[in-house]
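Structure in structure tokens, see below.
Only one protein chain is missing; all other protein chains are in place.
We just call them A and B in the order they show up, numbering each chain from 1.
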Amino acid sequence: MSLPVIEAVGIDKDFGARRGGAAHLALKGVTCRLHEGEILGLVGESGSGKTTLSRIMIGIEEPTAGEVRSDGRVIRTRADWRALRRHVQYVFQDPSTALCPTMRIGAALAEPLAIHAICPAAARPARVARMLEMVGLHPDLARRLPAQLSGGQRQRVNLARALMLEPRVLICDEIVSGLDVSVQAQVLALLVDLQRKLGLSIIFISHDLRVIRYLCDRIQVMLLGEVVEEGPAARIFDAPDHAYTRALLAAIPDRNRPRHADVA
Amino acid sequence: MTAPLLEMRDLSISFAGRDGPLHAVDGAGFTLGAGECLVIAGESGSGKSLLCRSILGIQPETATVSGHLAWKGQSLIGLDAARFRPLRGAAMAMIFQDPTAALNPLLTVGRQIGDVVRTHRRCTREEARARTIEVLGLAGLPEPEHRLSNYPSELSGGMRQRVAIALALSAGPELIIADEATTNLDVSIQAHVVALLRRLRRDLGVALIFVTHDLDLAAEVGGNLMVMYAGQPVETGEVGTVLADPIHPYTRGLLQSAPTLRSTRDTPLRPIPGQAPKPGSVGAGAPFRERCTVVVDGVCALRRPDWTEAGPGHLVACHRFARDGRRGLP
Partner (left out) sequence: MTSTVAAPTRPGFLQRHEIGPALAAGVVLLAVIVTAALAAPVIAPADPNLPNLMVVRKPPSAEHWFGTDPVGRDLLSRILWGGQVSLVVAGVGMVGSLVIGTVMGMLRGFGPEWLRPVVDRAIDIQLAFPYVLLGIAITSAVRPSIPVLIVLMILAGWAGAARVVRAIALQERAKDYVKAAEIIGASRLRIAAFHVFPSTWPSLMVLAAMQMAAMIVFEATLSFLGMGVQPPTASWGGIMLDGKNYISSAWWLTLLPGLAIMLTSLSLVLIGDGLEARSERLRSREAAA
């Protein structure tokens, strides 16, 4: 059994501790393990702590207790995080704030290459163009500013930027939540395609169980900072154990299961 | 058959453009009676929000509204502000997607709702307070008495939306327009709100216009469905009927691209190719033609489709369907 590609073990996060106020436990003893090649879904409603957990796993938030490990090694120092971020990348939810408003798309995509000196400067435009094509965008878009793109295009650029460093792991935080249905479908199809082509392992966070069902192999259901259920997607959806999971599934609108015949 | 509360025919909303008027809404129409529900389904750029705002008269000033729109027989187009005011809140209320648009950040929840209650109904302060607690409870807020002294900023997003819903209910309107009102809510609260709206229809005869991009949610809400694309209605009918037998290529595309509780990676979603058009940019012809896989050459580019009947009460605006029936569908 190989080590998880990335895992968070025993994570506590108390937002109140800093100001010495009442404890606000966003996360309580949460453990999350991602294995190679799988798509893990973190699902929960607002306040479940799923976004906080994902931010702790990429190091932009610090846990009050617990540790993050990659391939068995604990990530502690800033140098460790820098090394981790060479193969673990993060995609933010809101495409309008996740891209620098004053930087052209081409420059934003070339930046990771420049920072890590991956290829000579002359080679960067070609790589950027290739990546834009891989996410289904025309290479000419490199000259535009984020404000000149649609929400769906911006989200693809976000994905592209995360992929420039050719990571093994992607953490996606509600990346399709603000998008129209047809745009969402395009981005999901793209993600599936990329996962297959590049062999990515993905942690996918969402509150929408239908998207999670479509995308994920394994699921962790979170409620108020704790993992209440986890397991293979098929099992969770067909035979949920926990009452909360059942309640969540029951609340989801479904065209094939109209429940209210009393009013037409 | 009771007289309809709201009647709309051939409604167009246009903006001045560089080369002529841009039609953000073109030819929308429906009738709505007490206790009835119309679900308007569409994505960004479909004109659905603009349509709702024009019913309440809160469309942008640069918009020109033409056609027929009447509330209980009285025309709403061009109605001056003084005569619109008594209608808003008391007769018609709107719930927006973002509650910050509806809530005053400087007043407490109790004060805001109380103000609306007392504006539309003569009552004492205690009666107003009781009514406020009642609507807050109806909207699903836990411990409503404790919410009265909260400011909107002290509440979570979901609670703020419920306060906005309570605000809309407080004057006892006959028509509620919910514009993506549950999109940002947790699923459990969304289910509660939908159940509440259904109860209001059944028990109080409140008419409902529910705008959403989620066709499964449309099925839950029930009523008549109007699917809009680029400002034009493309398919209408009873919700269950349309979803069981979708005809228009756009409706079918939407259904095929939305994941359900049973779809997995092995059954890939089929996204609609291309991008939604900017409002008003489709010009003459069938609005969906740029992204449609069954375009009829020579016809779709020139003429807008007429309504064709697909079943009792089920109308579709599609050249391909008019020509080839269900055989021609993607």
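Criterion: contacts are C-beta pairs under 8 Å (C-beta built on N, C-alpha and C of every residue); 3 or more make two chains touch, one makes a residue touch a chain.
Bear in mind that the values here come from a model prediction, so they are computed numbers and not experimental data.
**Q** For the chain left out of this view, which of B:Asp19, B:Glu61, B:Asp80 or B:Asp266 touches it?
**A** If we include the chain that is not displayed, B:Asp19 is the one touching it.
**Q** Hey, which of A:Ile11, A:Leu40, A:Leu99 or A:Ala142 is the one touching the hidden chain?
**A** Candidates A:Ile11, A:Leu40, A:Leu99 or A:Ala142; residue touching the omitted chain: A:Leu99.
**Q** Among A:Leu27, A:Leu42 or A:Ile58, choose the residue that contacts the chain missing from this document, as touch is defined above.
**A** Residue touching the chain left out of view: A:Ile58.
**Q** To test your reading of the contact rule: which positions on chain A touch the chain that is missing from view?
**A** Residues of chain A in touch with the missing chain: 58-60, 82, 85-86, 89-90, 92-94, 97-103, 111-112, 115-116, 147, 158, 161-162, 164-165.
Here, only the chains that are shown with their structure count from here on.
**Q** Let me have the rounded angstrom distance from the C-alpha centre of chain A over to the C-alpha centre of chain B, please.
**A** For chain A versus chain B, the centre distance works out to 31 Å.
**Q** What residues on chain B touch chain A, complex-wise?
**A** Chain B reaches chain A through residues 35, 37, 43-44, 156-158, 186-188, 190-191, 194-195, 198, 201-202, 213-220, 222-223, 238, 240, 243, 253-255, 257-265, 268-272, 275-276.
**Q** Flag every residue of chain A that touches chain B in the complex, lowest number first.
**A** 45-47, 150-152, 180-186, 188-189, 192, 207-211, 213-215, 233-234, 237, 247-256, 258-260, 262-264
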